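Missing here: one protein chain of the complex. Every other protein chain is in place.
The block that comes next holds chain A.
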Amino acid sequence: MDTDLFLKPSLSDSVRGILDQPDLLPDMVEALGSPLNVVLPHQITDNVERYREVLTSHHLCGEVFFAHKANRSSALVRQLAAGDTGVDVASLGELRHVLEAGCAGRRIMATGPKDTDFLWLAARVGAVVNADSVQELAELAALVASHRLPRVRVMARLSAFDSAGVRVLSRPSRFGVHGREVGLVLDLLDKHRDELDLLGFAYHLDTNALTEKALALEGCLLAMREASARGFSPSAIDIGGGFGVNYLADREEWDRYTTELGRAVLGVRPAMTWQNHGYGLRAEAGTLRGALGVYPAYRPVAGPAYLDALLTLDAPTLGRSMATLLLESLYDLHVEPGRAMLDQCGLTAARVVEVRTTHAGDVLVRLAANSRDISTEDHAVLMDPVLLPPGSGEDDPVGVYLSGNLCLEDDLITRRKVTLPRLPAPGDLVVFVNTAGYFMDFAADHALMQPIAAKAAVYRAGGTWKWCLDEQYWPVKGDR
């Protein structure tokens, strides 16, 4: 069996620094229990800065909004409020959370499915309402009129666009209107000029393909032109997020791993996954069918670099680069990264409870955590955890399956064999890094009355690492 099929995670200096403290994480888990979520609020400030730098390098104005749904940490949102960064909220709960963190209403963007309460509070505090449909705009206008609310800034979300020449297909979306329906949106807005103020158009496509996004951005530009021609003065385009994260340190490891995975599914090498699970691949008559349904964990162009690549792309029909068109048209550009804003902003630690070898010879390492606490597998992000203490360096690497604390067959934290530098022992910690974006507590629950992870914030103060409960963190803490 190969024990060198590593998928070593990419680690920031801060995360490496925390892992290198021999007692920090073990003491925290001792105090707060396993599993434990840890967030790094200072990192998110640095990440916002990287996005601002991309906008500045193209001379563009605009706002960076953090897509709140990726993590419910208070520390992270408070840290953003301190830096005057906006937040994109998708529920009444998130909106209240952000307001409580000190974020001004004007810096909030309300997106997603909205009920009347959510719309009322968003309108009340002066948030931008990013609307999914003409009906939603009509409801909002009626609400503003009947409750004597101030005029609300709105954006209309577009989700399907016509392409010339090559037909660019996109997955159908539940949210937003077709580019051809811009006229209907404007008709509605025209009727409610006292209640609604058109800030601009938005899109958010669930794809990593730049060509689809370029088509959507151009669609927004054309909608802006249509609106201007009808006497509106829209000023901003919101392109959502979906810029991606690079999780892995090494391209070669990723290339090698995925090649071997295909070979394992074909049966020409030993299985690398539980029951030879194929992550979407299957073998038919010696040929691989299906598609590898995993996140591209090694991504050379991700996050701010992805945004830069999109802005550098030429518009499909207008010809000039996206950045040039936005700049020349004097439009602001709003971005809403979620996962990509949380790169290196958190980790999840779990204690090893039991190590045993099955009859078939597989090593099972059971953790005091389950696959809902650590949902990297659910999101198909293949990345090795870090074992603490690290070991002497003279040990032999070992391939193990990580299983959870639920009395359910499918509670595997990894359905693939992960390669650890040594065999773990009960009491060791297994640390999953880069879990802040969606993998931390997005779907955690009290199934089987197992505990939900506590969440703590770690920060630098007085030249050392300090920690407190997430709820206790305010931006006055630490050295910044």
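Annotations for the structure displayed:
As a convention for this text, a contact is a pair of C-beta atoms (placed from the backbone, for glycine too) under 8 Å apart; a residue touches a chain by one contact, two chains touch by 3 or more; residues count from 1.
By definition in this document, contacts and distances are computed from a predicted model.
Its record in UniProt calls the unshown chain "Cysteine synthase", which is the match among "YeeE/YedE family protein", "Electron transfer flavoprotein subunit beta", "Cysteine synthase" or "Cytochrome P450". From the options A:H59, A:H147 or A:R356, the residue with contact to the chain not on display is A:H59. Among the residues A:A31, A:A145 or A:A209, only A:A209 touches the chain that is left out of the figure.
Only one residue from A:A104, A:L288 or A:A447 touches the chain missing from this view: A:L288.
Interface note: of A:M272, A:L325 or A:C345, the residue touching the hidden chain in the full complex is A:L325. Residues of chain A that touch the chain left out of the display are 59, 61, 165-171, 206-209, 211-212, 221, 224-225, 228, 241-242, 244, 251, 255, 258-259, 262-263, 266, 279-281, 285-291, 293-296, 318-320, 324-325, 327-330, 339, 378-380, 438.
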